[in-house]
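Report on one structure; see the data block that follows.
Note that this complex is displayed minus one protein chain, with the remaining chains in position.
Right, chain A next:
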Amino acid sequence: MTTEDDLYERLATYEGRPAAVAGEGGDPVNAPMIRHWCEALGHPVPADGTAPAPMLQVWTMRGLSTHPGTAGGGSRAGAYDELLALLDGAGCTAVVATDCEQEYLRPLRPGERITFDAVIESVSPRKTTRLGSGHFVTTRMDVRADGELAGRHRFRILKYAPARAPGERPRRPRPVVNRDNAGYWEGVERHELLIQRCSSCGTLRLPWLPGCNTCGSDAWDTLPACGRGTVFSRVVVHHPPFPAFAPPYAVALVELAEGVRLLGGVVGVPYDKVRIGMPVALEFRHADGEPAVPVFRAEV
């Protein structure tokens, strides 16, 4: 906690310091870049030859700066690079843009030379997001065309430590085992899927419950599933992503031959080829020393 507070104290000292001083656009405003931008985005080309307003920041971009001396706009002030390096050093190595606010005072015309100054407006305390935990950095830029203020621009990035270190395998959620379903999970661990059966009326139930919904009896024994089933219903998960699962993937509600239904992943077939009524066979999967789980293999 203390180290985090210390870090934030250091980060906060960058507020108000310059992010770019007397920056210069690599190219003057020009018709080819305007046309290429319009072409890429499907935007109409302005008939009066001016640049579409949302291009404001484009004229200030550093470009492919891996070739020294060829990129434009390379006037980043030391304070901004220092701030980013400090965040890199604290493990916040990844970056994503989150917000952009632009104000357009007048159109930009071909031939105009772009200059800009930017200031580090704020650095947020540590925040935890879906991507990971890190700091939001907001910069504000004044863009001038031939020396005249033409637009303002506020840009926010999140510098963060990815929630998962590269190469580290995220763990799958573990089953919730309690005294009412312990026997079920013990069966799964031995690769046996046990269906509960009411000793009084014979009704089958899955998932396991303490009593029978049909007659109310709490006496039961078990019946091992034969392993045949058909897809009763299915969904494809695209979002939100869970760290251990790579979307998109299919999750099916499978009706077992015995008549009870069970949720599970479907393997052996692409996610978009899982169909209602498709026959499936029960299998058990052990993911790297984690508890076994039932899955269903599509029967082709």
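To be clear about the criterion, contacts are C-beta pairs under 8 Å (C-beta built on N, C-alpha and C of every residue); 3 or more make two chains touch, one makes a residue touch a chain; residues count from 1.
We take it that contacts and distances are computed from a predicted model.
Trainee: What protein name does the UniProt record of the undisplayed chain give, "Fe-S cluster assembly protein SufD", "Amino acid ABC transporter membrane protein 1, PAAT family", "MaoC like domain-containing protein" or "Xanthine dehydrogenase family protein molybdopterin-binding subunit"?
Mentor: "MaoC like domain-containing protein"
Trainee: Which one, A:R10, A:H36, A:R174 or A:H286, makes contact with the chain that was left out?
Mentor: Result: among the candidates, A:H36 touches the missing chain.
Trainee: Which candidate, A:P18, A:P52, A:G134 or A:G187, sits in contact with the chain we can't see?
Mentor: Going through A:P18, A:P52, A:G134 or A:G187 one by one, A:P52 is the residue touching the chain not shown.
Trainee: Spell out, residue by residue, where the missing chain touches chain A.
Mentor: Residue positions of chain A that touch the missing chain: 33, 36-37, 39-44, 46-47, 52-55, 57-58, 61-65, 94, 96-104, 107, 131, 162-164, 166, 238-241, 246-247.
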